[in-house]
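With one protein chain withheld, the remaining protein chains of the complex are depicted in position.
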């Protein structure tokens, strides 16, 4: 029983970080009303905290965030979870290295999703965060939609990353066709941060195409240089 | 005589909710100066409260909102009503299930109106609120413009919904060609909320087309899945 | 000598209204740094107050505004006037009915100016304020630029309105090709208000064309209906 093994302090830290990640989505203008949600996982206990469904951001408190096991059993909390819970859980099960997931309908990333197009890596801002195009799923089939829709959204994501051999920590975002982005990171804080940057990258890529219809992505050399500047053993950015 | 039957407490509640709906339009950046207006109806008494004409939002008080019968007789209030009153009243007479109407010149929804184009359902944000394209009226004829113009605007709307067999509660918004959107809901609060979401949906649909000229709407299955997630007997969204 | 006839109270009122008009341009996001300027005229005395050149909006005080006669003689003030003074004065001399002028580089109106295109009347928001397209001047010739450039900008404007027989009070704005808009009104307050609405109209017209390349303007009947709703003897809008 997971409830026996809960480290209360760890769960409090998780809930507080997940709360902060949700508030960051709101503060940065990525969400409207109660749209959007962020979650986080404590890999020790395998517990996931997530935003409750339909609660205004200004009313959210850490203790309101329901907590689930990786297979979806409620552990703590009185409020219903975000309706996207099953997508989050599937991503945590399949992408072992991630610690947080953020989902928004941020407007430019959503427009790329609605257009069914991956975001090409047009510049170094993109390369600093996403080591290649931000991919887009295939549209879900009627069977997938009429079946276990929320879970199937997650399955469409992980199937895409597997079939294209994309490392989810090198490209920590995806566009779900006809829907919107899901973004992740090593922590809930990183997931929210990446969601904010994704929206900026999506906006600039859209402007770029309005200036040049047939635009080439940056070279592999530039993609690598900027990516490994911020990631991996040889990272040089920041004070760390 | 309606004035005999007025429930003062109900009318106060109505005016306060209509005031809040008007202020929401302003707070969300949907209106400029004194543009825009929201109204609400108390179906018990058949009385409609509406924003007065040309009054700045920051000066609005609940008691300033004039009150009318469904056929346009002034019941209470010293200020002239919004110049769009007759459109609102017509919508209340024809669309029995609605309790509030909001009209703005919000910029992207207005651009679709000016382009004379319905907003296609390009994604799930749209599907969550509008169960199909947001339709656009035909341009009003010179006779309609030179006649009872404001009423005829309402007639063009209800004629469109009737001829296309659109349920106004499934698609709670319309674009008036060459003019701007009218939006409604079960309450004034819902009407304002839907107006805010319509503008976001209009913006994202515009960006989507800039990324893909010939874009397909989402499937009927996805439209249904998202619509019935938030509406109807099987709705699952939120804490309700 | 104009200084003998100055009504001090009238001049104070003028300066205060011109100050407020300038601050409105800044508050509504139409200007960057010290860009933009508004002026007003007291038709009794023929005196014009205008923003000084290059002074930050937050530092502006009414007494800082220099005052000029209609033919450009300094009457009061220690600061240099806006470098666009001669355009303002020319407009006051030629357009007898106007009492205020505002000039900004607001971004969408400037884009139409840079594109050398008049803004078509695509909707009722436009028609409420501008009774026809907002026209654009021809590019200034090298002689006009190398000569009395600022005055010649005004001459290009009034020549256009004369040759096209446009009533400057029916269409209270113009786009100067390769430059930016000049906007006016019966008062400095109206001029600033019209400049704010022009930018919204310019923005919506740009979005409209992105949605429909070959878009028709609204009918003359609709243009007339909306214009005369807010202007002239039969105006019905507002509480006045």
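Letters are used for the chains, namely A, B and C, taken in the order the chains are written, and counting of residues starts over at 1 for each.
Rule of thumb we're sticking to: contacts are C-beta pairs under 8 Å (C-beta built on N, C-alpha and C of every residue); 3 or more make two chains touch, one makes a residue touch a chain.
Since the structure is predicted, the reported quantities are computational estimates derived from the model, not experimental observations.
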Chains still shown that are in contact with the chain withheld from the display: A, C
Listed residues C:13, C:105 or C:186, member touching the removed chain: C:105
Contact partner of the left-out chain, one of A:122, A:149 or A:182: A:122
Where the unshown chain meets chain C, residue by residue: 32-35, 52-55, 79-80, 83, 105, 107-108, 110-117, 139-140, 142, 145-146, 149, 178-180, 206, 209-210
Those residues of chain A which, in the complete complex, touch the missing chain: 122-125, 193, 196-197, 200, 203-205, 207-208, 210-212, 215, 218-219, 221-222, 225, 229, 236-240
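Basically, only the chains that are shown with their structure count from here on.
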Chain A on chain B, rotation in degrees - Cα superposition, rounded to nearest 5: 90
From chain C, the most remote chain by mean C-alpha position: A
Inter-centroid spacing, chain B versus chain A (mean Cα positions, whole Å): 34
Interface hub residues of chain B, defined as touching at least two other chains: 210
